[in-house]
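Excluded from the complex is one protein chain; the other protein chains are retained at their positions.
We call the chains A and B, going by the order they appear; numbering starts again at 1 in every chain.
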Amino acid sequence: MPRMKRFYSVLGWIAIAYMAALFLYPLLNVLTTSLKSGGSFSLEQYEKVFSSAVYMKVLGRTMGIAAVSTVISLVLGYALAWFIASRRPSSQGIWLMLIISPMFMSLTVRLYGWLIILSNDGPVAAVSRALRFSQEVSLLFSNFSVIVGIVHYVLPFVVLNIYTSLKKLNPSLLEASMMLGASSARTFWRVTFPLSLPGVFAGGSIAFALAANTFLVPLMLGGPKTNLLSNMAYDATITIGNFGLGSALSIVLLAIVVIVLVLMGVLERRGHHA
Amino acid sequence: MRSALRAAGYLAIALLLLFILGPMLVIVPVSFGSSGMFQFPPSGFSLERYGQLFADDRIMSSIGLSLGIGAASTVIAVLVGVLAAVGIARGGIPFKGMLESFFLGPLIVPLVTTGIGFLIIFVPMGIVGSPVSIALAHSVVICPYVIRIATASLRQLDPVLEEAAIVHGAKEGYAFRTVVLPQLVPAMISGGLLAFLVSIDEYTVTSFLIQANTITLPVRIYQLVSLDINPVVTALAGLTIMLSFIVIFVLEKKFAIHKYLEM
Partner (left out) sequence: MDRGNDAVKGLSLQQIKKVYQDNVVVESIDLELAEGQFLCLLGPSGSGKTTLLRMIAGLVQPDGGRMLLDGKDIVSVPANKRNFGMVFQQYALFPHMTVWDNVAYGLKARGEKPAVIKEKVEKYLKLVDLGHLAKRKPKALSGGQQQRVSLARALAVEPVLMLFDEPLSNLDARLKELMLKEIRELHRTLGFTAVFVTHDQNEALYLADKIAVLNKGHIEQFGSPEEIIIRPATPFVADFFGYTNRLEGAQLSETGRAQIGPVAVPVGHVASGGKPGDRGVVLMRPNAVQVAEDGVSGDTAEATVVDSRYYGGVTEYRLKLEGYPSDDISAVVPRLVQPLPAEGAKVRVRFIPDSIAFFQE
């Protein structure tokens, strides 16, 4: 039905036009703004970013925190996904919903919850005091609290991805492995885990992108010493009013996330050929 | 030995569940307490914060603003999202792979970048701070959620139905309206719901576009928690959590929504 196809193409072009105007165009503007100084083309903003010790430190911290959070959430997420997948099929849906339900609740509210938990008047501090680790506990506004918040934020996405790929596993493969004499551990490492890798890569990619890009978590749970690149971009743009600098910082963040995602994609494809 | 391992495993899962649900679980009691808003366990029982909540005009107007912006941006996102989905799944546009990535772009591009972008183009238009500009910005950010669900739904739709419509005389638009669209309704509803949820909780892009009189709900919550340190926010937080739990529970029971969560 060639005319139907054309009809759908026209509808698609309308959507493309909308997104081009309201997504591509602003993005291009950010790029050009970052490449301007005093009205003409210039790499000055990027020079400012890459020659600044502060910004480089922030960049390193962003990558580091994102990487650590990704790894932690992958490990915890895999455990949770495995747990759900090994429940009775009829109750798996409920468990899944329970574990990823935070995803549907306001992040600002959830982060407030963490402020309570990690505060000096909160339960963690109380336990710590009871165990006599120290009197004053300052868990908040630190790299630690930011990582906790990020892990909490990305965990549902990771669990979802890994669980989906675990569900797709053919149980006969596991049975075959067992029948051929492999132990549970061996079956897991040699059969289950490799086959679940697509979900792990997908979850890891999403986790890293969300972690590196996050703005609200460091804003609420972090302090001035834990600013991530996103916060610096906001400060440069809104607080200082330097659109060029803010744009450059946000483009650097975009570039890094894209590079890491592409690398992870390459890694996954190499893994397939191995 | 094996049962010790299993017990440890279950303990770990229990701790993880505590980690996941903890923040929500501590807020509700605190909201009903009368001690400090960061103190847990709370002391005293009081409904005074809920009373303050409903009397707080600024909070109420933030809620109204967020709901309004959410509704408007969701309508746009569903419209554009369906158009995009049919273009991807059924259209003859070249470079389908790149097209799909293009539409899912807002999910990859950092929200600060998107926020700065909107700021840059809205300033010369003079609409920074207007609810309209925020709604437009939201529609772009939430659209991918609709597109993903709608595309998946369309791909499962057998094109033979459109063929049957066309052969028997339906014009293209008529066939789309009467045969395809009605079958997309579940995707539009679940996609729209998800998009709406994302919109009313959107903080980052919004923070670039607000002015003093357009404080959306998440921004208001942040201000009350981290800047004003106003305990009325515990009631707001508690209310949101209880409502969310009820809605999720009901939706899961009635529609088994975990099926729509394929990523």
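Here, contacts are C-beta pairs under 8 Å (C-beta built on N, C-alpha and C of every residue); 3 or more make two chains touch, one makes a residue touch a chain.
The shown structure was predicted, so the numbers you read here are calculated from the model rather than taken from an experiment.
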- Check each of B:17, B:104, B:170 or B:189 against the chain that is not shown and name the one that touches it. B:170
- The listed residue (B:161, B:229 or B:246) that touches the chain absent from the view is B:161
- Just one of B:108, B:179 or B:251 touches the chain that is missing; which is it? B:179
- In the whole complex, what residues of chain A lie against the chain that is missing from view? 1-3
- Query: Which residue numbers on chain B touch the omitted chain?
  - Reply: 158, 160-161, 163-172, 174-175, 178-179, 182-183
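The criterion applied here is as follows: only the chains that are shown with their structure count from here on.
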- Averaging C-alpha coordinates per chain, one finds the centres of chain A and chain B separated by a number of Å equal to 17
- Query: What residues of chain A sit close enough to touch chain B in their complex?
  - Reply: 1, 3-9, 11-16, 18-19, 22-27, 29-30, 33, 76, 79-80, 83, 93-94, 96-102, 104-117, 119-123, 152, 155-157, 160-161, 164, 202, 206, 209, 212-213, 215-216, 219-220, 230, 233-234, 237-238, 243, 246-247, 250-251, 253-254, 257-258, 261
- Query: Which of the residues in chain B end up touching chain A in this complex?
  - Reply: 12-13, 16-17, 19-27, 30, 36-41, 80-81, 83-84, 86-88, 90-93, 99, 102-103, 105-106, 108-121, 136-137, 139-140, 143, 159, 162-163, 166, 172-173, 175-176, 197, 200-201, 203-204, 207-208, 217-218, 221-222, 225-226, 233, 236-237, 240-241, 244-245, 248, 252, 256-259, 261-263
